[in-house]
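Of the protein chains in this complex, one is absent; all others appear in place.
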Amino acid sequence: MTLFWTTIGAILTLSIYSFLYKDNPFYKFAEHLVVGVSAGYYLVIYYWNYIDPNVVTPVFLLRVGADRIPLLGMDWWMALIPGILGLLLYMRFFPKVAWVGRWPLGIYVGGYAGLGLSPIMQARVITQLGANALPLAGVEDPFAAMTNLVLGISIFAVMTYLFVAKRSMGAGNKLVRAGVIVLAAVIGYVGYLALSLLSNAGVVSLTNILLVVGLLGTLSYFFFSMKHKGLLGGLARVGIVFLMVGFGASFGYTVMSRISLLIGRVGFLLHDWLHLID
Amino acid sequence: MSGVSGFEKFLKIDRRWIFLAVGVAVVIPFFFPLGLLVDVTPPVQSLYDAVDVLPPSSQPLLLAIDYAPATLPELEPMALAILRHAFSRDVNVAVMTLHPAGYGLAERAGLQVAEEYDRVYGEDYVYLGFQPGTSAVILSLGVNIRNVFPEDAYGTPLSEFPIMDGIRNYDDIPLLITLAGWSAAEAWVYFAHEPFGQEVGAGVTAVMATDYYPYLNTGQLVGLLGGMRGAAEYEGLVGHPDKGVRGMDSQSIIHMLIIALIVVGNIAYFATRKSKKLAG
Amino acid sequence: MRRRLPLALCFIAGIFTAVQYFIPHAAVQDFQEQLLGWLMTLLAFAFLLGTVSLIRLHWHKIRNRADDRGYSFVALAGLTTMIGLGLFHPAHHSPDSPFNVMFQNVQVPIEATMFSLLAFYVASAAFRAFRARTLEATLLLVAACVVMLGRVPLGELIHEQIPIATRWILEVPNLASKRGVMIGVGLGMMATSLKIILGIERAWMGGTD
Partner (left out) sequence: MKLCLSLVVLLLLVSAAAPAADDAETVDPLMSDVEGAVQAPVDSIPPAPPSDLAARDHIENTDAGDKIALSWSLSPDDGAGAGDVIGYLVLRHPSPDAPGDTVAVVGAGSGRCLDEAVEPGTAYYYTVASLDGANASEPVLAGPVAGRTNLWQPARTSVFVLMIVFFALVMIFTRLAERGAALFIRRIPGLNAIEEAVGRATEMGRPVLYVPGIGEIDNIMTIASLTILSHVAKITAKYETPLIVPTARAVVMSAAEEVVKEAYAEAGRPDAYNPDNIRYLSDAQFAFAAAVNGIMLREKPAANLYMGAFWAESLLLAETGFEAGAIQVAGTAMVSQLPFFVTACDFTLMGEELYAASAYLSREPKLMGSLKGSDWMKMVTIILMGAGVILNLMGATGIVNWFQTQ
């Protein structure tokens, strides 16, 4: 029996992979099958996990206080209100009274919009800002702190100059651009080495400088109320560099992700179905 | 001139040859494993440490298995590794899900590992099931778990489970781990960590992982597993290598293949462009 | 009734859920607790709306004798089978129930396989479309290759500095830029929510009457 069902799973897996050759009926069959099956699965899971215990049971069977505990200790008539509101949502399928469906939708849309506001401000803005208000020098020894600060700023000035200046000279040729990147990388690396020779804290403060400048640059890039010229333009150029490196990291990770999924499926075919490997 | 057309032809090969190469590169390491060792990175280590300090047979770890089948190969190895870690240390676990398709997946992960470690349902772990409404569910859990899950997934009241005695809300949950391939992981940060100060650890797909580094840096997440590699590292720490570790060989080979394709493709592209410029 | 009332309900619900965050008073929080339950119920009903739409879509295709109506039969058959097995089969709660077996062996393999198709397309695109045409694209590709190398064991064998470089990319430039994006996107999300609550953004109401 297990083998039978595993074989079904394997056949469906291979049907999906047949899309690689070209779109075909096997692929379309599996695609439509999963649309139906998943919708059915979700409906059943919603029904047993939520609607049945929290709406149907207390309201229609009046089994409050019996062997089931109603949602949030609500009385049965309290469970009735969201239940009725929920049913009103379905009025949209009857054009003449479709507008009634907007009442529950209003509560739903407004309620969820309000819930998110403050936690988003707290999690995405305030906490992130607090974490980025970093001690740039971050070392007790004031001499080392100053050295780090000066080094960090000069590395950045050079990198910014290279990116801004080279950019404004027009398209430039490929070799120059590659040269800029290599040069910036070399300067960065030398700076990093110099700092790590000075002290471990030097590396920390360089990191902090990069974090502050990077966030500043990224925010400047997405600042639309002024022309990107002068300081703002320079910061935006730096922001682009950070954004691209960040996107590069996402790119590498995304590739990794897709491949993991393939590995998982190949493992299923070879191991769970064919038992070719252990 | 033949060089130009050679490159152009090369760039225009039927992509199904590339598909074939990918297929071969994935399959071969399954039969001839390289057995490469996986280093442990700090985000994984800190999640492991957070689970490792949980007191045995005490307040439960809340494991939210929020993934759907689409991201199963990346996230299920994480669920198994974390459950193995918890069960091998006698840590109680409460499993739940915020995704309807996670219902069957959470159940199967729990059953599999409980069997491996002879854990008894109801005494060592419970399965709370699914509730809809992501943010509303997470916020309600902060008030009272019984508001959301008055009973387990099979209809037994929570009061009948000794491990849920005295577990009221996040104050009684020392650690929460969410495994999700969608924004549920972020929702746990917004609605469990921010208002209630709940310690949250996350396992996410590699696609999402880079976006979660700011949360890791601030401590809004105690640890982060990113994709199959994260699972492999955790498996190594638990000492029970499984699908994650096994996948790393294929992953190594294909990454090499893709980098080679990018490099070769770019060389061919610039070579054809240069000769076109010269010709034009 | 048609437009004012839903907008007013939206405003009241939104203001309440937003402001309660700052008011710990038990009376307010008790009502919030109830409201959360209502929102969960509404979400459950709203989710099932999608199922009804799906049935209507395929039903129309079959009734209008669309060319690919055969596949609509497949979708509806899958749906009715799952509902039948799930709601009316006596052992629907057991992991061995036919309902769960269908899920584990039909839905799981198909959905899990769908996105793994992209592994092939990524490789093909790597060869044919990922070009270092601009400075930006070059930076992106270089960072991507370093990360791809640094995240697999083979990369560590090639050079021991590669995983360190990967970690640096993730924890410094990536962190800074993602934090910037996070703040920007967060502000956009909040602005949209605010406009919804205040009734400036009404796309959710649909229609114009």
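Should a chain be cited, it is by its letter among A, B and C, assigned in written order, with residues numbered from 1 in that chain.
One rule holds in what follows: a residue touches a chain if its C-beta (ideal position, glycine included) is under 8 Å from a C-beta of that chain, and two chains touch if they have at least 3 such contacts.
Note that the coordinates shown come from a computational prediction; the quantities given were computed from them, not determined experimentally.
S.K.: So there's a chain missing from this view; which of the remaining chains does it actually touch?
M.R.: By the stated touch criterion, the chain not on view contacts A, B, C.
S.K.: Any idea which of C:I62, C:A91, C:A129 or C:L157 touches the chain not displayed?
M.R.: Answer from the full complex: C:A129 touches the omitted chain.
S.K.: Where the complex has a chain not shown, which of C:Y21, C:F45 or C:W168 is the residue touching it?
M.R.: That would be C:Y21, which touches the missing chain.
S.K.: Touching the absent chain in the whole complex: find that residue among C:L9, C:M102, C:L117 or C:L175.
M.R.: Only one of C:L9, C:M102, C:L117 or C:L175 touches the chain omitted from view, namely C:L117.
S.K.: Determine and list the subunit B residues touching the chain excluded from the picture.
M.R.: 59, 142-143, 166, 171-172, 194-199, 207-208, 211
S.K.: May I ask you to list the residues on subunit A that touch the chain which is not drawn?
M.R.: Spelled out for subunit A, the touching residues are 19, 23, 28, 31, 35, 117-118, 121-122, 125-127, 129-130, 132-137, 212, 215-216, 219-220, 222-228, 243-244, 247-248, 250-251, 254.
S.K.: Would you write out the residues of subunit C that touch the absent chain, in ascending order?
M.R.: 21-27, 29-30, 33, 57, 114-115, 117-118, 121-122, 124-125, 128-131, 133, 136-137, 140-141, 144, 181, 183-185, 187-188, 190-192, 194-195, 200-201, 203-204
We adopt the following convention: only the chains that are shown with their structure count from here on.
S.K.: Based on the averaged CA atom positions, which chain is farthest from subunit A?
M.R.: Chain B.
S.K.: From the mean C-alpha coordinate of subunit A to that of subunit B, what's the distance rounded to whole Å?
M.R.: One centre to the other, that is 14 Å.
S.K.: Could you tell me the distance, in whole angstrom, between the mean C-alpha positions of subunit B and subunit C?
M.R.: Measuring from centre to centre gives 16 Å for this pair.
S.K.: Quick check on subunit B: which residues sit in contact with 2+ other chains?
M.R.: 19, 22, 26, 70-73, 100-101, 104, 131-132, 136, 139-140, 147, 153, 155, 195, 210-211, 214, 217, 229, 251, 254-255, 258
S.K.: In subunit A, what residues contact two or more other chains?
M.R.: 20, 38, 41-42, 45-46, 50, 71-72, 112, 115-116, 119-120, 123, 128, 246, 249-250, 253-256, 259, 261-262, 264-265
S.K.: So in the complex, which bits of subunit A are touching subunit C?
M.R.: The touching residues are 5-6, 8-10, 12-13, 16-17, 19-20, 28-48, 50-51, 54-55, 71-72, 74, 78-79, 81-83, 85-87, 89-90, 92-93, 98-99, 102-121, 123-125, 128-129, 132, 163, 167, 177-178, 180-181, 207, 210-215, 217-219, 221-222, 239-256, 258-259, 261-262, 264-265, 268.
S.K.: Would you mind writing out the residues of subunit C in touch with subunit B in their complex?
M.R.: 21, 29, 33, 36-37, 39-40, 43-44, 47, 93, 95, 100, 103-104, 107-112, 114-116, 119-120, 122-124, 126-128, 130-132, 141, 145, 148-149, 151-157, 163, 167, 170-171, 174-175, 178-179, 181-182
S.K.: Mind listing the subunit A positions that touch subunit B in their complex?
M.R.: Residue positions touching the partner: 20-21, 38, 41-42, 45-46, 49-50, 53, 67-73, 112, 115-116, 119-120, 122-123, 127-128, 130-131, 174, 246, 249-250, 253-257, 259-267, 270-271, 276-277.
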